[in-house]
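What you see is the complex with one protein chain gone and the rest in place.
Just so it is clear, A and B label the chains in written order, and each chain counts residues from 1 on its own.
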Amino acid sequence: MKRWKYFAVIITSLLLVFTLAGCGSQSLSSQNLYENDKKTKTVTWGVKADTKLLGLVDVKDGQEKGFEIDLAKAITKKMYGKDAKAKFVTVTSQSRIPLLKNGNIDAIIATMTITPERQKTIDFSNSYFDAGQSILVKDGSPIKKVQDLNNKTIIGVVGSNSVQNVKKFAPKARVLQLPDYAQALTALKSGQGDALTTDNVILAGMAVNNPGYKLQGKAFTTEPYGIGINKGQTDLKSAINKALSEVEADGTYNKLIMKWFGNVPGFNYKEVLRK
Amino acid sequence: MQNWIDAYSWINIRFLLQGLWITILISVISVILSFIIGSVLGIIRYAKIPYLSRIVGFIIDVIRNLPLLLIIFFVYFGLPAFGFKPDTIPAAILAMTVFESMMIAEIIRSGILAVDPGQMEASRAMGMKMSQAMWHIVLPQAYKKMIPALVSQFISLIKDTSLATIIVVPELMQHGQVVYGQDPNYIIPVFVAMAVMYFVVCYALSLLSKFIDRRMA
Partner (left out) sequence: MIHLLTSNWSEFISGFGWTLLSSVLALFFSLIIGSLFAILEVVPNKFLRIIGNIYVEIFRNIPLLVITMFFYLVIPLYIVKINGFTAGTIGLTIYTSAFIAETVRAGINSVDPGQMEAARGQGMTFWQAMRYIVLPQAFKYVIPPLGNQFVNLVKNSSVLAFVAGFDLMYQGNAIASQTFDTVNTYVIVGIFYLIITLPISYYMQHLEKKLA
């Protein structure tokens, strides 16, 4: 029976260690990330690696490319000058908030919608993009709108709010959550689900090089994307907001929209142009 | 057929090979580190030092009995609470090292146990210190006995690095996903390529282990 005593000891000590760890994690909020980054002239952004048009790793050179990447670079330069550098850390919907809270990254620009639940944990910049949730289906699918998904299987991504949204519109839908978009899309193609749900702009990017799949129906939610920032980093937040409005005012924003979305079937870029 | 030719374009293959390189890099660094740490922990557990051996033993048992995926999450999401913020590749190396050290510690301990205890006693009787007897007499024999187990642990480690794809470590599995994410027709060719790459590396190692085993016997 001795072993059981040890077993209990292990578990209690594990619990203790992690509770203590949880208490010890306050140091980050006392740092001023805005001033830290000013010294190094580098902002570390959490970006997506699997989302075409927004943030995708290019097989040719291993670099991240997309609208969010370009926007992050533009914002960094507005914040700290022409020679400032944007550093990218690839995140998934699951890992982005833990990484931000832990301080691996300074800010998240990774298709993250501003939601009240998330605002309890982190802060957001002003919205930098207006997406809406939609569904991607195979050509000829009987599913015409989100409500048709009751009693059907729908694929989403762990950590995205789309999986929670879809339950409001189709409460009887069966939801499968996969680790990232690349896998979610492949699972849809393999017939693991009847539709893939996430924001229309992400789906549009998928439809581009996957003939036989299309965006179905109108967007059924509005998903304003915001840059995620840790609570208490007010200097960083206002600097990002200021830089964002400058990028919008001087036309860089619209140029980037045209560059990435100007020619995407099923996605009307004019709706997302600013000013 | 065209799918296979397109999927195996040099750009894609090069990208997969870059992933394989990271896989090997992570595995080699982790195996070296965990061999050292594992040896120390294994000897501590074997030596029955009051309290210390027990505590080390518990830690080994707990970590050994958790899924590696969980260790990866703890390192990547949990460690920063202690003020250490690893990037993905160092995080993967650290997670692998923590996990593998515990596995290797057990291999080392049972290797030492398999050496005839009379040898230790004899060396002590000849006036050697415990540490001397361990270093010169027991360990060399123990390591020889453990080679097959150690190599197969190394092979497991290479295969297990694929789990690190969950935190977007740019290793072979992750690069494979990026490549077949481009085009639906690439899935099978990419899976075949990944399987072949893993197989070649792991199988070569297992042949090497059999060869060494035969030479030593």
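We adopt the following convention: contacts are C-beta pairs under 8 Å (C-beta built on N, C-alpha and C of every residue); 3 or more make two chains touch, one makes a residue touch a chain.
Everything numeric in this text was worked out from a predicted model, so none of it was measured.
Checked against the hidden chain, the listed residues B:Ala47, B:Val62, B:Ile89 or B:Ile147 yield one contact partner: B:Val62. Checked against the full complex, the one of A:Thr121, A:Asn209, A:Thr222 or A:Ser238 touching the unshown chain is A:Thr121. Summary of contacts with the chain left out: across A:Gln94, A:Asn165 or A:Thr198, the touching residue is A:Gln94.
If you put the missing chain back, the residues of chain B touching it would be 61-62, 64-70, 73-74, 77-78, 81, 155, 159-160, 162-163, 165-166, 173, 187-188, 191, 194-195, 198-199, 202-203, 206. Touch with the hidden chain on the side of chain A covers residues 3, 7, 10-11, 14-15, 18-19, 21-22, 93-94, 97-98, 101, 118, 121, 155, 158-159, 164, 176-179, 183, 186-187, 189-192.
Throughout what follows, only the chains that are shown with their structure count from here on.
Here the spacing of chain A and chain B, counted between their Cα centres, is 33 Å.
Those residues of chain A whose C-beta lies close enough to touch chain B in the complex are 6, 9-10, 14, 18, 21-22, 24-25, 27, 49-50, 57, 59-60, 62, 89-92, 94-95, 98-99, 102-104, 179-183, 185-186, 189, 209-210. Every residue of chain B that touches chain A in the complex is listed here, in rising order: 11-12, 15, 18, 54, 58, 61-62, 76-78, 80-83, 85, 87-88, 165-168, 170, 177-184, 187.
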